[in-house]
Structure formats: C-alpha cells, structure tokens
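Starting off with a structure, shown below.
As you look at this complex, bear in mind that one protein chain is not there, while each of the others sits in place.
== chain A ==
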Amino acid sequence: MGQITLNQITKSFGDVQVIPPLDLRIEDGEFVVFVGPSGCGKSTLLRLIAGLEDVSSGKITIDGKEATEVPPAKRGLAMVFQSYALYPHMSVRKNIAFPLRMAGLDKAAQKEKVEAAAKVLNLTDYLDRRPGQLSGGQRQRVAIGRAIVREPAAFLFDEPLSNLDAALRVNMRLEISELHQTLKTTMIYVTHDQVEAMTMADKIVVLQAGVIEQVGSPLELYHTPRNKFVAGFIGSPKMNFFMGSFAAEFGAATIGVRPEHLTVSQDGGKWAGKVGVSEHLGSDTFLYVDMDGVDEPITVRSSGEVGFRHGDTVHLTPDPDKIHRFDNQGLRMA
C-alpha cells in the first residue's frame, strides 16, 4: 500500500513561503514525477512528504492514516538522495543492511534480504566493496538497494540521475521503470528534466514557484497543456510561441505551435522566415528560423535530412488542429 494525500500543506522558511497551500493525491502503485525548473520547491515538497521537513500547516495522510506528525522513519517511506548519501565507511553489504539492522532484524534474515536485493540490482559481486570503490551507476544502485530492503509503502527519489553521464542516465531510467513494473510500489520521483518526466511517469506534477501548474498523464500534458508555462516546459524541443497579429488571427493573445507541428517548404506557406542554424541529427533535423515580428527563432522539427542552407528563405505552415491558444493570462482557451 502507498496512497499519499497532501491536504492544504504549506511550507515557509522564515518569511519566505516556498510552498503555498497545495493539494495532491497520489494513488497506490503510481509512478508520480514532480517536474519543474530549479528552485521551484520540488525537493522541499518531497522532503515534506518524507518528514525530513515539518509542514508549516496542512495535513499529510499516508494510507488513510494521519502522518503529519509522524517521524520520518515511521512513515514507511524510503528515499534515494541526489548525492546517494551512502555511508562511506561501510561496505555495500552493510549499507544495504543498515535499515534492517536498525529495525533489529536477525543476522540471517538480514543476509537473505540483502542478497536478494543485490541480485535484483546486479550488485552481488560488489557486496564487500566500499562505496568509494564503485562507479556512479553502481552507487546509485546501492542507494536503491538500501531503499528496497525496507519494503517501503513508497519510494521517494530526488533527482537520482543528475550525477550520471548521459548514457548511464538512459540505462538507469529504464532500470528504475523496470523496478516499478516488478515491485508495483508507489514511486515519487523529482526531476528538472522533462524527458525523464515524460518517459517514466504515470502522472506528472508540473510545479512552478511551489504552485502546481498542472497534474496529468504525460500525453495529457503534451496535448492539452493548461497554460503557457506547462506548454513551454513539456515537450522537446520547446513549443514556439507567437504573439501580436500572429495570435490575433486565431482570436488569442498567444498561440503555441510545437516544432513537430510545423511544415517547412521553399515554395510557399503561411509564414515566411530565414533559416538560421540547422542541427542534423540524422533521424531529424532541427531548423531555427528567424521571423520578422517574433523575438526568438522558431524551432522546426523535420524528419529525415532537409537540405536548407543558412540564409535561405522558407515558409512555415502550422498544422491547424495542433495550434494551442492562450488568453492574455496565459491560460489555455477551449
């Protein structure tokens, strides 16, 4: 079980309110990702759930039981920290066994559980090493192992992959998703990387300055962002925004078109512009097109190879069904 409810919780550090009143319901077995720019309060929110910080007001319920005043160890949650927070003077075996030892489990049971976890995480050969003798990915797995053996109601991850290199990050992303499939335990995962959020989450919570901008499945957020912030944050490359007369034509203050919903041609189209940089990825080409009356270059994603040169004049045409309209408050218009 791992059903968590946040009811009107707030958090202030001194006079600064980092989390304004916030409600959130996390279902049992869900993979929830908190995503948002750096400093928006993701870690703080996670630490409130963990109990490492006390809420300034509001109520936290875990599996229907009030948990606001319950100390961290008693909440039945396990956390994986960004720095891994392994105990440097203990072997991998002792690190993983630590929560069991603290719980007073006998030696034989400890050994059994540690070895089972090590097997799942491919750590069997490293059990007698110290954390200092492991690679980043292995340390990450030890940290996860230490969380798994507790059989928690929910796992909390705070940017667990941000210290890994790109290739390893993709691997670990898959491993964590795989782990979620096997264990079916609730996972709350914090990241500033929207790709991680899109690929791993059942449910994404987009945060900005402590406020929840939108909650939904990855595709919901992609197709129907509730406001400009979410529209710009979710999706890669970022959505293009047009204002002024471009938007007025569609009866909106701002319109947004994703790079993959623009077609580009040399012969004619809706908007004209000049090609700037083009990035050739093989499978796709990203064109950056400068348009008069738009501040930032417009990003266009075309599949395959496209043979435009720097300075060519091109015409862009948006897919009419895929235009997002926003009013002057930045909210989505029906």
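Here are some notes:
The rule is short, and it goes like this: contacts are C-beta pairs under 8 Å (C-beta built on N, C-alpha and C of every residue); 3 or more make two chains touch, one makes a residue touch a chain; residues count from 1.
Everything below uses one rule, namely that contacts and distances are computed from a predicted model.
Per its UniProt entry, the chain excluded from the display bears the name "Sugar ABC transporter permease", taken from "Aldehyde dehydrogenase", "Putative DNA modification/repair radical SAM protein", "Sugar ABC transporter permease" or "4Fe-4S ferredoxin". Checked against the full complex, the one of A:11, A:150 or A:301 touching the unshown chain is A:150. Note that of A:98, A:189 or A:326, the residue touching the chain absent from this view is A:98.
Among A:4, A:33, A:55 or A:78, only A:78 touches the chain left out of the display.
Residues 50-52, 71-73, 77-79, 81-83, 85-90, 98-99, 102-103, 146, 150 are the ones on chain A that touch the missing chain.
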